[in-house]
Each structure stands twice: as structure tokens, then as C-alpha cells.
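Only one protein chain is missing from this complex, and each of the others stays in its spot.
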Amino acid sequence: MLRVENLFKKWRDFRLESLSFEVEKGEHFMILGPSGSGKTLLLETIAGIHKPESGRILLEGKDITSLPPEKREIAYIPQNYGLFPHLNAFENIIYGLKLRKIPKEEIRRRVDQIAEILEIEHILSRNVKNLSGGEQQRIAIARALVLKPKLILLDEPFSNIDANLKGKLMKEMKKWRKEIRFTAIHVTHSFEEALYLGDRVGIMIGGRIEQTGKISDVFSRPKNDLVAKFLGHENILEGEANGNILEVEGLRIEIPKSAKGRIRVVIPPESILISKEKIVSSARNNFKASVQSFEDLGAIVKLKLSLGGINLSAYLTRASFLDMRLSEGEEVYLSFKTTSVHVFE
Amino acid sequence: MLRVENLFKKWRDFRLESLSFEVEKGEHFMILGPSGSGKTLLLETIAGIHKPESGRILLEGKDITSLPPEKREIAYIPQNYGLFPHLNAFENIIYGLKLRKIPKEEIRRRVDQIAEILEIEHILSRNVKNLSGGEQQRIAIARALVLKPKLILLDEPFSNIDANLKGKLMKEMKKWRKEIRFTAIHVTHSFEEALYLGDRVGIMIGGRIEQTGKISDVFSRPKNDLVAKFLGHENILEGEANGNILEVEGLRIEIPKSAKGRIRVVIPPESILISKEKIVSSARNNFKASVQSFEDLGAIVKLKLSLGGINLSAYLTRASFLDMRLSEGEEVYLSFKTTSVHVFE
Amino acid sequence: MRDYFSIFFAFLGSFLLLYIFIPIVLTISLQILDLNSLTNALRDELVLSSLINSIATSTATMLISIFFGIPLGYLLAKSDFYGKSFVQAIVDLPIVIPHSVVGIMLLLTFSDAILDNYAGIISAMLFVSASFTINSARDGFIGVEEKLEFVARTLGANRLKVFFTISLPLAMHSIITGAIMTWARAMSEVGSILIVAYYPKTAQVLVMDYFNNYGLSSAKPIAVILILICLFIFFILRRVARVKG
Partner (left out) sequence: MRDYFSIFFAFLGSFLLLYIFIPIVLTISLQILDLNSLTNALRDELVLSSLINSIATSTATMLISIFFGIPLGYLLAKSDFYGKSFVQAIVDLPIVIPHSVVGIMLLLTFSDAILDNYAGIISAMLFVSASFTINSARDGFIGVEEKLEFVARTLGANRLKVFFTISLPLAMHSIITGAIMTWARAMSEVGSILIVAYYPKTAQVLVMDYFNNYGLSSAKPIAVILILICLFIFFILRRVARVKG
């Protein structure tokens, strides 16, 4: 449906680099990436606001790379929704319809239909400046949908939404998306949004789409360590494997399958046990480490541990952190089961 | 050393309400509270920039409530360090000494002494605008310390510091604090800073100091549910106790000690086990719940569960979250041990 | 200490305040004690025609500055082009050139075409006052969020449509403020008009004429009428500016 081929573009501090991906019709495609990765620039390039330096954009097989935005039939909803402050909600929604000189009755009919689904009938005559974030979002989506665009680009649609409300609004978006089938590219840095709303996901890092696929696939099988790191996989180690033993900076780690040569593994931080006494257990990997620093995540504390040349992260509840009276430089023992080590392919 | 008695003050959107606490000589006293709780207003009132509407401030037994700031001998280091941009680092440091007409050699001696401890000799001639956050912090601290004030007020001193550097700088602050013994009030919203640097802590919420004490005490024994909530204790339930059973909205929870009447308990979210099948275990508290929403904390997912009328939070690793293919509205089973229930006093 | 400091500053600061305020109040007060001469002045045909003349030429100047100033302000706000800071410098230049010199320059450039006619009055006014409209339009357009213009384009508007339906309405407030300033500045101009177009007589020149020919008391009523007009415009200007804030 939409095909982006080998896009290059520099703009201000952002860049797109040999960026390619494809979106299927009717799909809610998530682009997930850290801030600064060029996600907004990508959307604006697809919308036609920026001209790429090279590469092609195809919509339903047609090359639209050099079409101006007003001829692309692609709707763009920026992060702050971009409502026109001098128009009320209704006038915002019909902005595009009026430009197209659609007859009055038809305008009324289309607005009524969308307004009912999005439940915005009661705010149509309101000044958009007085609307809540969630209401603004709906008006912006209605303004886009009444034009029946081929594709909708959503830039961080939930970033202006209060955390308490976000869940409710995501739920509702899922609901009305079922009624109005449309194709969307949805840019976000939130794992929740991706998991909750997305059909497929593209992981965007440093101006490139590093991996695309079904969300659970991408999350559990990151293609490379850039993606793995972004997805929060920590403790990625590289070493020399020989049979079931991986040697990393002098440390001998038992791994669940036999290998040979340089390989990479992940040790999930939540699988690491910490104690102040030497641990006696069935776990085959037991090491001594020192606490480098700690970070509070709210009831959970993340420890950075140093074992000779390598660093590992581990999670701990705040209660046990306080119980153990840990502080920097302290010696601790850590252990993890061989089966919890994930070997990269 | 410093005693604040029953302070009242309104200023812009902030307020102090019947606020009292005491700081001992030589102590690094942390004031920990959420943003908007009036922490900066409190510091500025102690510094003498704002006059309280009522209440007293005593420094070494002397009432300083109506002294102007320049006569209080209290140094104030605001959040962005407040370096004077038209003076270089050295000129910033000697600003107060010059006002006091201290002889040149004495100025030089004092600056040299402080500069050595804080390791800032090499940046004394630099333009302060070109200094890093950590360097600016030290210059501001040096500027305060050369005057040998009775008390130093630090407002979020690490908020402008890169997360990667923060640990290192906290470590160094701890080090030079040992060399230059001074009394400090340090305002922050970071649990790490409090735990790492503080001798005692005051929890400030909504313009009041709700609890003071040693840090581990306050963290493990919050005085009331305001403090408990702020410290990240979740799942605070209130119900009618009868012996070892607490009844909350029709739910019967076994508690570790016998009680009678209305009481409050905490069930630590990390002690709650989640599964999709009914759990068979020794835990006495087993319930069925539905997933309300989830939040990603980076490798750890926080679930909000609804059990009839009450809501509970529980933690899960992202891996098991994906394994279980949980989504909103789904039914799950949860269990927790009786001994993990904490009864409020 | 606190109070002495404020009092000392208030004492020094009030000098310029009173220096501006007292002459205005005094002039108006003196006239109130002498309402006769004011009504006489309002019956004087020369006074009336010069007032109409001033208002008409100021208004024409304002309209010209709007028509040409809006596109220039838009380009200064939205385009990046070579020599942009030079263009901005030229726009700001008229404020530093002595008014008599402005008159000489305009005569050297347009000679008889603007000598002693309406075009001359307007050309002098336009030179000294157009900057206000241009700079306010520029500030207004800078204040228009770029994203809004992007969104409008994806909704089907071409650049011209975006300008008229989004950019211009959103910058309008600032443009109106600038246009009123242009009007007031045009109304206040004397020096260059004296050189370029002594006739047809404008009220601000007539004040000077009456002063030179019949003395201070004859010039006073026209001066007061002009002050009142300008105070009224100034009042409207501040109301417009406050609506936005």
C-alpha cells in the first residue's frame, strides 16, 4: 500500500538514512524509536512537507515522491494535533471539505457520521483552545478522516495526554478503529502503545528502520544489539564460545547450547539473583561482583554491577535493597541459571 | 541548629502550610518531595527571599525570620546554580568575599583551598557559560563555601546533570563533603540522591513536612498513606479487620497479625504472583482479577488489576508479559503470601 | 534599606514620567479653561480641511503600508534568502534618518511629482512609518506555528490557500497593531512634509503655521484637537494589544 524505498534526507539535526519499509492496507503500523531518531522527519517526508534527497515513496503503486502535500491524499496529525486556533471544532473538521467545494449537505452528513463514531457531537461548536488533550486528538482525527485519505500519519498521538487518561483513550481508539477501517502509520516511543494498538512495528533508530515485523516477534527476537538495547534488553555480552562455555573478559559463563567462535548473548537482568552471602544453589553461573551504582524505578531498584571487565544490570525490589543495606562499592554475589541465557542468532 | 516552626506562606501557585522541622549541625538533611510540593519556596523562605506569613525560623537559637537575606549567613544554590554570566568562574567565587572587603591574599588563600578540594583549579579562569553542568555545580558550591556560611541550601543540585554522570558526581560530593564539614539542606525528588547522600530526610508533600527521620526508617515505615504513596508503596487497602481476616469490598484477605476494626494494609506489588491458570500453592490469598491496563517500565511491566471493587498493581517481567500474551480485559489469577501483607500502624 | 532603595529609584524614575505627562495635561487643561477658542477653531474652515487632510493621508499611508508590507513581512518571517539581514536593515533604517533629510531625499528622487500635492504628503508619511506595519506583520507571521501550515497543506490547501486561510488570519492581530502604529506615526510627521508638501495643508503643519504667524495661543486649539485624536488612537491601540495578551 505504502512503500518507502531507500530514503535519504537531512533536516536540521535530524536525518533519514537509506530508510525502507512497507505498510499494508488497513494496517495500524507502529514506528517505535527513541526521541531524536528522526520519526517526525520521516512522517513529514511521507506527507510531502520535505523533499527527500534520494529514494522513492510509492502509494498504491504510484510514485508520489515529488507530489506536493495537497495532492497526496495523506493526512498528517502532528504531535500537538495542529488544530487551527482561529476556527472552532466544527470549522476545523470541515476545513478540507470546504477547500474541495463539497456541497453543504454532504459536509454535514460526513461530519455527523464521524462525530457520532468519535463521540464528539457535543463539542463541535467549542473553541478548540478550550478542549482537553483527548478532545483535541479526536477533532484532529475527525478532520483527517472526513477527507477519506488513503493513509493517516499519527505523530505521538498520546504524548499530550495525561497518563491516567491514556489507557482509556487507547482503548477507545482501538474501538473506533474497528468501525472506521483506515491505514495508519503511528509514531511513538512507547512500548505500551505499540503493543496495544499496533498490527506490525518498525523499530527506528538513528534515521533507519532497523527491523520490521509482528510486535511480539520483534520484541522477543531483536535482529541486532541496537534493537535489543532500545527494547530494554540489557546485559548483552560478546565473547569467545567453546562448547557450552562462553568466555567474556576472563569470565566463564555456561550457556544453554553448544557454540563455537565469537557470539553474543543476553542475560535478562530480572533473571539475576543477588545476595550478600555466597549463594548455594543449582544455578551454574555464580560470580562475585561489586555495586557500581543504582537507580530507583519506583519500588524497583536497578543495580549496576561490575565483574572484572564487564558490567551487568540486575533488578531488585526496593524492600530487599534496603534490607541488604547495599551501597556503592559493596561486594555482592550474583547467580543466574544457564537456561536464562539467551544466545543471539 | 536550624529550626523551622509552623511556617505559613503562599506564593504564586505554591504554599507552605504549618511546616516545621529541625536540622542538626553538620548534617546533610534531605527534603524529598514530588514537584509542586513547595520545596523551592521553602528554601527561598529559609534564605530570606520570601517573608513567611506566620511562623518562625531560628538559626543557632537566634530568630532570623525578619532578617534580610544578606544578613543571614545562609547560602542558597538554586536549581540552575545561579552563576553570574558576566563574571568568570573565579570572579563568581570571590563575589561575596569582595563585598566583605576581605584582603586580596586572604581571598586567594580561601579560593585555593576550596578549589583544590573541589578540583576546579583548572577552570577558574573560564567563562561560566562554557562550563558543563557538573563544573557549574562546583563553582556555585565553591562560591557558597568560601564565605563559610552556617547553612547551605541546595535546590535539586543534580537536576541539570546528565544521567550517566550523576552517579560519579554524587560519589564525589560524598567525598568532599567529608573533607569540608558543612550543614546542608538538600532538596530533591530523587530517592537515589536521598539514599546516597542524606543523613536524615524530611518528606514534603503539599506544602507540609509529613515525616522526618533516618532514611531507611522513613522508607520502610511510612507514617501515613500520603508518604507511603509518594514513596511508591502501592496497593494500600482499607477495610474492616476481624482476627486474621481483613474484609475489603467483599474480598477476604488473610493478614499476618490479628486486628479488629478499620485498618490499612499494603500489599507490595512485587510480592504478587500472576498466572493465567489457577495457582496451586501454599499462599493463602488467591484471587481472580482482570487486567485493567499496563505500563512499561523498561524490561519490567506494571499491571493494573481489578478485583471487584478494588484495584491492585503487580510487576511482571516484559518477557513473561509477552509469553502470557496478556491484554486489557483478560482474566488472570493472582496470589500473595499472608506474610507479605504489611499492616499499617 | 529596602524602602530607601525603592524610594530613590521612584524619585529618579518619576522625572521622565512627569516630563512627558505634565505638558500633555497642562496643554489640555489650559484649553478647557478656554473653550471658546476651541469652538472657534472647530469653526475655522482651514482647521477643519487640514484635519480631514491629515486623517485622509494618514489612512492612505496605512492602507499602502498594509498592502505592500504584508508580503514583505511574510517573506522576512518565513523565507530564508540571501541578503535577508540586509533587507531587514533597510526596513529599520528610516527611524534614524532626520526628517528634513527624508524630505530632501524624496524630492531628489521624485522631484515635481510629489511637490506640494497629496502624493507628496503620503510619500513623506510612508517613508517614515511603513516600518511599523512591516515589522509587526513579520512578528505576526513568525508567531504562526509552522505545523499548522503543514497540516493545512496535507488537508488539501496549496500555498496561496494556506496563506489566506491560516497564516493571514492568525497574524492579523499583530498586523492591525502595526497598521495603527503606522497611522499614528504618519499623523505625527512634520519635518519631511514641510519640505515635500507645505501645501495641501495638513493639521500638523497648520499648527506650526499658526504658531509662526499668530503666536502660541492661536496654535494651541489645533494642537489640543490633534492631541485628543492621537490619545484616542493610542487608547484603541492599547485595547487591541491587550485583547491578544
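By written order: A, B and C. Residues from 1 in each chain.
Definition applied: a residue touches a chain if its C-beta (ideal position, glycine included) is under 8 Å from a C-beta of that chain, and two chains touch if they have at least 3 such contacts.
If you're wondering where the values come from, they're calculated on a predicted model, not measured in any experiment.
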The complex has one chain that is not drawn here; which of the drawn chains does it touch? B, C
Just one of C:48, C:63, C:172 or C:190 touches the chain that is missing; which is it? C:190
Touching residues of chain B against the unshown chain: what are they? 44, 47-49, 68-70, 72, 74-78, 80, 82, 84-86, 95-96, 99-100, 143-144, 147
Name, in rising order, the residues on chain C that touch the hidden chain in the full complex. 1-2, 5-6, 8-10, 12-17, 19-24, 26-27, 30, 65, 67-69, 71-75, 79, 87, 89-109, 126-127, 130, 134, 158-160, 163, 181, 184-185, 187-192, 194-195, 203-205, 207-208, 211, 216, 219-220, 223, 226-227, 230-231, 233-234, 237-238
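Here is the rule we use: only the chains that are shown with their structure count from here on.
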Provide the C-alpha centroid distance between chain B and chain C, rounded to the nearest whole angstrom. 56
Suppose each chain is reduced to the average of its Cα coordinates; what separation in Å results between chain A and chain C? 54
Residues of chain A that touch at least two other chains are none
